[in-house]
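Worksheet: one structure, shown below.
Apart from one protein chain that is not included, each protein chain of the complex appears where it belongs.
As written, the chains take the letters A and B, and residue 1 is the first residue of each chain.
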Amino acid sequence: MKSIRRVQKLITAMLLIFLAAFAFLIYRLQTEAGFYISNASKVSLGFVYDRNGDVLFDQNADAQIYGNDYFIDIGNLIGDDSRQMNNTLVAQNIGKLANFSFMLGEQEDGKAAIYCTLDHKVNRQVYHAFGKKDGCAIAYNYKTGEIYLCLSKPSVNILNHYEDIASLKEGSLLCKVFYPTVPGSTQKVSTTIAALESMGYDTLIGKRYDCDGAYTNQSGKEIKCHLSDGHGEQDIFKAFANSCNPFFAQLVEDSDFPLHDIEKTYQKMGYLVNGNGKQNYLDINGISAFTASTSLQDKTDFNTQWGCMGQGETLVSPLQLMVWQSAIANQTGTATYPYLISYITKVNGKLDFQAETSFSSQMFSEETAGHMREIMLQNGRENYSRLLPGTDVGIKSGTAQVKNGEKENSLLVGFVDDENFPIAFCIQIDDRVSGEVSTSDIAKVLLQNLHESLTEE
Amino acid sequence: MYKNKLNYSSAVILLFLTHLSMLGLVFIRGSIAAPINFLKLTGAVVGLDVGYLLLTLCYKQMTYTLDFMLLCILNMSLIFQSCFGGIGLSVKHLISCIMCLASCEAGFLLTRNHEWIRKQKKYIYLIILLLFISIIFFTDNQKKWITIGSFSIQPSEFIKPCFILVCAASIVELHKKLKILFFYISKDSLILCIVALFIFALQWWCRDLGSLPTFGVIFGCALICRFCYPKAKLSKRTVAIGCAVCALILIAAWSFAPEYVQKRLHVDIWADRYGDGYQQCEALIGIAKGGWLGVGAGNGSLHKIFAHDSDIVFATICEEWGLLNAALTVMLILIMLMTVLMNPPKNYYHAMMTAGVTAAFLMQMSLNIFGSCNLIPFTGVTLPFISTGGSSMMSCGFLVGMLKAGQSPLFQHEVLKRRRQKQHQKAHKAAQKQKKVNA
Partner (left out) sequence: MIPEVLSEFWQMLSGLQIPDLVLSAIAFVILDMFAIAIIFAAGRESRLCQKRWQKVSSGLELRRHEAQKDYYYPLGADEILLGRHSSADIQLKDPSVSRYHAVLTVTGGIWTITDLNAKSGTFVNDQRIQQKMLAVGDCIRLGNAKLYLTRPPVQEQDD
């Protein structure tokens, strides 16, 4: 009868729900078995290749086949299956590399592999260009998002199997590209963008401030310029090229440039301002990368002004510095998200994943991007024309004081203004003293070798 | 011959063959250390089969399929349990299986006359109360087990069938209603709600969160049937208020849940691979190792993990016997529940009861299987019929007995007829005696 039929309907519904969930479970077990098994003690893993077919990861690598230093430049980026490092490409994608399928079990001769966008040859050249210095560098195609080069020094030689782990330098197991660093004057790119967004190009271009080596701000604190004699009166173009701190301190204090506008633009660009909310991270094929954070309290406050010049509490990852360049270079105001994996093949050789270019939301307007691009290109034309002869390069350099000013990191961010060679990059040299290898030396090695390598293709 | 005069020979033969083929798989693919252990297992399985099948010949009931299904599943589970980490008869599980079969018959006999069991509601409430008291006062510090000698009993398992019975009884007697303020409230459903509330509170207090959803879903079934039951005049307002209260309770439970619950709800097992996620990670790795056909009985590695034979038993079976076999076992349990759809009960009490039983089984299976495979939070409940544990096996057996009662009910007039016949016989005998004495 109806009431009993109703109960039967209820039972049928419950059974169907259970069956559906059970079917889903079987599907999931099937597809994720590789990931599960990669967490077991030992499992056969596929290779990781670079864009030219060079091996970047081989589970059974040894020094006799590859040579002792073969993996040194990518030790802390690609990593290995030892679980010593977690935020590496292999550790985060180990399930995809497992030569395992639910039906066939483990297959020693499986074809699971990850094909990267990296160019290992250039990566190594740039790594060695650092000489005795430590630091990091990253470069990518700002149109497609392919990361061509990513390295962090000191690195770890995975062929030593961590036997020397006690003697490794601090930071060897982290790829510094993905971690916060003090941006120094490269922060002035963000501040200039905020100024362009807030007051517009015409107003900003009309602003002139005087620099006589030091500026006492409205709260009575002194902001020094790196040139003790001062730069005299400058506009934004000159001040940007000179990286003049007093100019930017006065710009931040300017009544046409409310602090609220800086905050708004910063937040759109991905900064965590004053710890309000959650820190943003970018996901680079499973690798988690810090974006940026800063503190903005009061526009006459020394620390706030200092923060807008990339000191104080401001922290940005080199990767994020490079990603902003794409929004400028493309003149769109939307950044191109970088990626490391071009495609992945399954254990049976079939394509499992194919990278696609993706873009961020609008960070700033297209006009702002265009004007910012012009300001950076002008700086490049005047001071960095030797980087890549015959091609314009937009550049901002920076010096960041770390460890309470005891040490200074040298940074360089920029992009190449060339349709056929659309590269954005960020280079950092730790604890640089003048006379040693400079960021522009490394940029030169990077751009020229990369250009050569890419045009060969 | 069976007493309902149907021929079950094909089912019985296939039942034997199922177990024999599984034993064959153990023999060929398994790692047999001592042949005597394998012989013991074979003896136990065949003995249980033969013994119970002979016993069913004496049963007087309309349906036997549930008996066969139960026997098949129990012997499969005996083979599974005996092979974890090496082959050897699990005597404890064998005893549990026998107790399960016995309590199945007990459940059947107690509940097959719906008019009688309806009237015993007072006593069922009393049993629930006694179980409550035993949980509160006699359990160990985990608030789950009562240990007597080398046996431990889990009283909360026994509340399940009692709760299903009171749910069914209260729903059927809904038309005796009183108007209190604006609501039509029947005394029975009020008591039922209070009992349910007490049970939930008790589970919460015991931190036995695995059983909570099972009771919740039984009560939910009762509520749904209450809405649809013809005699319950439920206004839209009452329904709306009911839904709102449920939603509020859920939200409150979600946000005020103690820290350890929250932690369990949001645990990333792979990030805590050697901490909270250890069991589940190992279970998933085991399933992956097993593949479709398994690594062979006794060859698995999951038997080293805590609760391999209860909470993550699905994974242990998957590893040794393969996902295909494990899925078929689950299907067998589902088919057992589906027989209710083929042969529907003839009265509302039994219908309600079967709905409650199905809900309880399905919920427990979901919690166990999906929990150990990381689809839902891991709660550590047992898989019906498969996991070890005498209490859980007995309560499952009782529930199957209730399903059987729904298909093979005893009607009150038949009882009366039988009683009259007995009286008649007695009178007849007495008269004969009297005659003899007189003579």
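Note that in this section a residue touches a chain if its C-beta (ideal position, glycine included) is under 8 Å from a C-beta of that chain, and two chains touch if they have at least 3 such contacts.
Just so it is clear, the model here is predicted, and its values are computed rather than measured.
Visitor: Which residue among B:10, B:255 or B:438 touches the omitted chain?
Guide: Final answer for the missing-chain contact: B:10.
Visitor: Have a look at B:262, B:412 or B:425 and name the one touching the chain we're not showing.
Guide: B:412
Visitor: So which of B:41, B:72 or B:217 would be touching the chain we can't see?
Guide: B:72
Visitor: Using the touch definition up top, pick the residue from B:95, B:129, B:197 or B:342 that touches the left-out chain.
Guide: The missing chain is touched by B:342.
Visitor: Against the chain that's been left off, what residues of chain B make contact? List them.
Guide: 4, 6, 8, 10-11, 14-15, 17-18, 21-22, 24-25, 28-29, 62-65, 68-69, 72, 228-231, 233, 291-293, 322, 324-325, 328, 331-332, 335, 339, 342-343, 346-348, 407-408, 411-413, 416-417
Visitor: Touching residues of chain A against the unshown chain: what are they?
Guide: Contacting residues on chain A, toward the hidden partner: 1-4, 101, 103-104, 348, 350.
As a working rule, only the chains that are shown with their structure count from here on.
Visitor: On a C-alpha centroid basis, what's the spacing between chain A and chain B, in Å?
Guide: Using C-alpha averages as centres, the distance is 56 Å.
Visitor: Where on chain B is chain A touching in the complex?
Guide: Per the touch definition, chain B meets chain A at residues 221, 224-225, 228-230, 270, 273, 281, 284-285, 287-289, 291-292, 323, 327, 330, 334, 337-338, 340-341, 344-348, 351-352, 354-355, 358-359, 362, 365-366, 369-370, 373, 375.
Visitor: Could you pull out which chain A residues touch chain B in their complex?
Guide: 2-8, 10-12, 14-15, 18-19, 21-22, 24-26, 28-29, 32-34, 36-37, 39-40, 100, 102-105
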